[in-house]
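Before I ask anything, here is the structure I am working with.
All protein chains of the complex are present and in place, except for one that has been dropped.
Showing chain A:
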Amino acid sequence: MTHAVLPGAPRGALHAMIRVFNVNKTSWAGLVILLAVIVIAVFAPLFTAHDPLAQDVTRQLSGPSMEHLFGTDEYGRDTWARLIYGARVSLAIGIASTVIAMLVGSSIGLLAGWYGGRFDAVMMQVMDVLLAFPSLILGLVIVAMLGASTPNIVFAIALTSIPPFARIARAPTIALKEREYVEACRSLGYSDARILLVHILPNIAAEIVVMGSLWLANAIRTEASLAFIGLGIKPPTPTWGGMIRSGFENILDSAWLAVVPSLAILIVIFALNLLGDGLRDAVDPKLKNEA
């Protein structure tokens, strides 16, 4: 009550972000690493002079040098160029599938939590069945059946990531449904859609976003795993998983070919986990204060 309120509606979204990150300082590190990776991937041509697809038979399997920072592969392609162009594919597939899973999963969770009853029971059974499959196996089956195209891979990864979002959305929806302010909304004659979207979703969005950042790491790992077992994006398009797969064949004499993309995956997943943990720490006490 004492602190002044800035005029204008969406007050301090940025402020809130900063406050959130200050709760857990390591999440800053996660955010910085992640942003750096995204910037390098998006502006890849600025960070390398090489074409990731250009083969050079004179420079097969050459070690790291000033010319080729991380050396070249068996076709003489520049590993650094392939790494940062590959980041585009890996990140795009990871982000796309996580966003889809987030939208579909939290919609299912919201509706199941709100309407309850048979719909809830059936939906949650379906989610349990999905969860029962290891995500890699399920993704493998889907890609093997539908073919290894980008949309199919996104679909496969998204499908395996839906259940956690459905669960994380459902539980707080059930709790909020009983809150007096939701009851007040009903007595004011608001439609279910309005109550769900305007009054419940914003109150559970933080938890879904935290979940999203943690599952993005998982999606990137699944994509790499699928590519590693040969069900990823078809060569010659560079992906991190594909690079590890082809690098693996020369692991004894040209170890950098497999190690460099593995490290890239490690760093991104590490950054995402730092970010996710930080967000979770920030979200938890806040919800307690407002409850």
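As a convention for this text, contacts are C-beta pairs under 8 Å (C-beta built on N, C-alpha and C of every residue); 3 or more make two chains touch, one makes a residue touch a chain; residues count from 1.
Just so we're on the same page, contacts and distances are computed from a predicted model.
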Ask   = What is the protein name, per UniProt, of the chain that does not appear here: "NADH-quinone oxidoreductase subunit H", "Na+/H+ antiporter subunit C", "Glutathione import ATP-binding protein GsiA" or "Ethanolamine ammonia-lyase large subunit"?
value = "Glutathione import ATP-binding protein GsiA"
Note = Contact with the hidden chain, among A:E67, A:E183 or A:E249, goes to A:E183
Message = For chain A, which positions touch the chain that isn't shown here?
response = 1, 3, 5, 7, 9, 11, 179-181, 183-191, 194, 198-199, 202-203, 289-290
